[in-house]
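Working notes, structure below.
With one protein chain removed, the remaining protein chains of the complex are shown where they sit.
And now, subunit A:
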């Protein structure tokens, strides 16, 4: 038996940088350093753990859709221990929305071949959290999403989904799409050996024609949503700051009362 896992990852602008929009109201990727979305590290980690805990022959492929620099995200995942990588890159992808991204990912996942897709719960830039569900819909396979625990055995994926109202145990047959939360388990740091080994691992490059996609299906032209304006939130006016010299709690209560909260 063999198990083919595809982990979808995203290269995102560093949240601690000064993120802003370009003139066409897409995310400006030039001014802020990018990195592998932290939430996708958990997806890579779970893929590696499934691989390590399996008696089967498991192959972990990391897949990203993004510009040239997105290779950095793939290298990070490879240095953590993924076996190979696929990079879908095409100038016509600029401005692709979540629906378009899910289309490109689904085509690439099918081309790569898969039994299990693992994604992070959301990207740390767009934070929509819809791509895993969209992938399941497009691929026509079960979605087993937002898992804080995941395991795979005998062609079945099981996991725990912690919702607001209840904690649910889920189960589905492979092939399936899984997404994992930051509660699924700390992601490992790449070792020096891992970083060296990653340099030799294959990174396949595909463009839209490799996936039988037309430019008009993706990018700003293919997007289903239009951003009409993006305005920077005005800086908050400086608030009142007091030092507690025994009266801090009382002073704060006074403020809350003045604002009618008490």
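The criterion applied here is as follows: a contact is a pair of C-beta atoms (placed from the backbone, for glycine too) under 8 Å apart; a residue touches a chain by one contact, two chains touch by 3 or more; residues count from 1.
Here, contacts and distances are computed from a predicted model.
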Problem set entry | Protein that the absent chain corresponds to, by UniProt name, given "Carbohydrate ABC transporter membrane protein 1 (CUT1 family)", "DNA-binding response regulator", "Electron transfer flavoprotein alpha subunit" or "Anti-sigma factor" | "Electron transfer flavoprotein alpha subunit"
For this session: Looking beyond the chains shown, say which of A:19, A:94, A:188 or A:201 touches the absent one.
Result: A:19
Exercise. If the hidden chain were put back, which of A:57, A:168 or A:214 would touch it?
Worked result: A:168
Seminar exercise, completed: Omitted-chain footprint on subunit A covers residues 15-16, 19-21, 25, 38-39, 97-99, 102, 121, 124-125, 127-130, 132-134, 136-138, 140-146, 148, 158, 161-173, 176, 181-183, 223-233, 236, 239-244, 246, 248-253, 255-257, 259, 261-262
